[in-house]
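Here the structure comes first, spelled out in structure tokens, and everything after it is commentary.
One protein chain is absent from this view; the other protein chains keep their places.
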Amino acid sequence: MAAIDLAALNQATPEQFHAALADVVEHAPWVADALLARRPFPSLRDMWSVLQRAVREAPHEHRLALVRGHPDLAGKPARAGQVTADSAAEQAGAGLDQLSARDFAEFHRLNDAYRARFGFPFVICVRRHGRESILAEFARRLGQEPEAELRMALDEVLRIAALRLDQRVTASDRLAVHGRLSTHVLDTRIGRPAAGVPVALVELWQGGERELARAMTNADGRTDRPLIADRPVSIARYELRFRLAAYFAGSGAPLAAPPFLDLVPIRFAVAEPEGNYHVPLLVTPWSYATYRGS
Amino acid sequence: MAAIDLAALNQATPEQFHAALADVVEHAPWVADALLARRPFPSLRDMWSVLQRAVREAPHEHRLALVRGHPDLAGKPARAGQVTADSAAEQAGAGLDQLSARDFAEFHRLNDAYRARFGFPFVICVRRHGRESILAEFARRLGQEPEAELRMALDEVLRIAALRLDQRVTASDRLAVHGRLSTHVLDTRIGRPAAGVPVALVELWQGGERELARAMTNADGRTDRPLIADRPVSIARYELRFRLAAYFAGSGAPLAAPPFLDLVPIRFAVAEPEGNYHVPLLVTPWSYATYRGS
Amino acid sequence: MAAIDLAALNQATPEQFHAALADVVEHAPWVADALLARRPFPSLRDMWSVLQRAVREAPHEHRLALVRGHPDLAGKPARAGQVTADSAAEQAGAGLDQLSARDFAEFHRLNDAYRARFGFPFVICVRRHGRESILAEFARRLGQEPEAELRMALDEVLRIAALRLDQRVTASDRLAVHGRLSTHVLDTRIGRPAAGVPVALVELWQGGERELARAMTNADGRTDRPLIADRPVSIARYELRFRLAAYFAGSGAPLAAPPFLDLVPIRFAVAEPEGNYHVPLLVTPWSYATYRGS
Partner (left out) sequence: MAAIDLAALNQATPEQFHAALADVVEHAPWVADALLARRPFPSLRDMWSVLQRAVREAPHEHRLALVRGHPDLAGKPARAGQVTADSAAEQAGAGLDQLSARDFAEFHRLNDAYRARFGFPFVICVRRHGRESILAEFARRLGQEPEAELRMALDEVLRIAALRLDQRVTASDRLAVHGRLSTHVLDTRIGRPAAGVPVALVELWQGGERELARAMTNADGRTDRPLIADRPVSIARYELRFRLAAYFAGSGAPLAAPPFLDLVPIRFAVAEPEGNYHVPLLVTPWSYATYRGS
């Protein structure tokens, strides 16, 4: 769905307004109604805080309906193409459309147990989680008290809505819903950025991995674009992989055969999806250092 | 075979002497004869240099016979148990007794090509090489001129002999045939050794890996014994794996959830089997550094 | 003297043009004449390359006169206020207005020796040098052949002119005559920028020092402005001084008494005045690292 400008939204007819925001909060047109009554919005953050209050202060049945409007995670409707386009894209982004039969069965079992306990589906903002983290949250939240769990489900509904709103509406400000993962490579043997070093970013999980980005360092030792930007950095385990032997050979450094360092893996986990993760590599042919920088 | 002391060897009857050294240079009793004539040896290094000269200065047919006395690498006699105990143990140490059918066929093909070209088997001191390195050497040496290759084969025969001699004969000195691979973990957050950190050393090759050692750091942040010592460190790729999250949690460091660092892999290659590879880890919950130290 | 815009210069009357550029090349109005004839200039770099060629291709007497137009370094005219405002400011920037009697005598001696050998004064772009470097250049250049030395003097005349031109004329581009010296402090104990750390930048020379900048790190662990920017970073020795104990105490890190680290000095030399020197500090209460970064 095309983005719409905040100024246009402020002027739109109720029908246009509803159409534009239809899926920000799934199956809950009363949220758009609440927003309509409060126009114009000077900023996206202002619109967002109105939406948030409207949801949190809605009557219990409304809030419950809101949670119930969400589809099961990795559920049969998702498989059968019966969920909103947003839901489908978000679940695919977390790799939930490619589960093995065993993982699919596990999700099915957890969904059933969760529904049986709470009477509503398990809602989680999947764009903020890798698959290990989704399963960990599933297990953790199954153990909560129903009232606390409804609040938590609503928090997730709002996180999903914030991401959709930020994506759908352009304005001079943005919501603080994005993180960033970047790197740079510095050759401390010569005190200069290392250019032309291949870098890959891989997400890891028990028993598998998938490559998320692949790039080459430029003259500044950075990648032209951050490895992850303009979206949350999922709570997950990652590995950055740098290939150094060809770079060092090309820079004239004397190397052992085979070279002491070639593929350098840096493994780390992300805990704040909206955080800024700068993970550089300071390297010589015989040493390296890394850290979470800024 | 039990070790024998140099002093005893200096006094031994010719029969005892031959028996003790029978397998130092496979199927070549004339080498032991050459040594017998030069007793007594004040040191093992002295004995070794006599042996070396005897071999290098032997007539061409003797040298050729010496190389021919060695079995094929990963060959059928090795599989059938028809090689000396030393050869069998050395080949097993490099994992050559556990090759897949495909790798076995590759070795078979290379052995045949090599024999066809040079008229003698491919000899290499397998204790100095991992399987990737053996294959790389095989390919490289197949391309050499026959005269150069005979010299190279003899170098390998002598390397094998040096390791066997050093193992068989105890003396106040030792031959410089061993390397060392060690680590230590320093917690730079508190300026103290990190005790109780699990460490594993793994050999890597295209498509596989095997664990070579597993240890826990002690109060000095070191392992009680070096991860590799008293033998050559094979030319190969390695990964050290440190598990840090439990250590940091136990030391009271505030951690993210999941922690930024847990399993830290350090991947490097060894090029000098007789070298000293000290590869430490300087670490905080948010950074680390490593280097080849001493 | 106020800056003038390139567009205005392109339109200026010859009198205005001469007035604006009078001191870019001291006492050499023929340079401005050469530029006048080539207007309009699309960019400052374009103007600069015309100026450069005009000077390099001028007849020998013109070039010699140009060099002769410069005052002695730290000479009596400078002391007596008889040099152009630009020269005075530049010499003061390098601390040459505050020489001890002994250093003043040394400059006097070198100036006389240089004039006696070459017949023109020693010209050097003092904004690119600290006082140790000026003396080293003086000694080195005294040993050159006259023809080579005239070329070198002219190079320095042009460097001085480039800096003055870049300062005097505003345009959409700038000349590549500036360097940059900056730092940042990262607390690798917690993986965050260290805010509120006092930093001082000091120039060092044999027997003395002077503070060039003093700042406090902000929430990004950086100083609000680079420590040096918009001017060359003089060829000189420097020391960055970070005060860490109060920062660490405030961040809740357990410290020894006295703390292992408090004032951390990082001493380095600059060799490229137009270079980018980013010299960060990665620090815990028990360790630190620094490097020339980018």
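Each chain gets a letter, A, B and C, in the order it is written, and its residues are counted from 1.
Following the convention adopted for this analysis, a residue touches a chain if its C-beta (ideal position, glycine included) is under 8 Å from a C-beta of that chain, and two chains touch if they have at least 3 such contacts.
As the structure is a computational prediction, the values presented were derived from the model and not from experiment.
Considering the entire complex, the omitted chain makes contact with A, B, C.
Listed residues C:87, C:111 or C:287: the one in touch with the omitted chain is C:287. Note that of B:71, B:130, B:221 or B:273, the residue touching the chain absent from this view is B:221. Contact with the chain that does not appear here is found for just one residue of A:92, A:105, A:176 or A:190, A:190. Chain A meets the missing chain through residues 188-191, 254, 260, 282, 284-287, 289. Contact between chain B and the unshown chain involves residues 186, 188, 191-193, 220-221, 282, 289, 291-294. One chain is missing from the display, and on chain C it is touched by residues 133, 235, 237, 256-265, 267-269, 271-272, 286-292.
In the analysis below, only the chains that are shown with their structure count from here on.
Comparing mean CA positions across the assembly, the chain most remote from chain C is B. Ranked by how close its C-alpha mean sits to the mean of all protein C-alpha atoms, the top chain is A. Chain C has its Cα centroid 47 Å from the Cα centroid of chain A. Contacts with at least two other chains are made by residues 260, 286-287, 289 of chain B.
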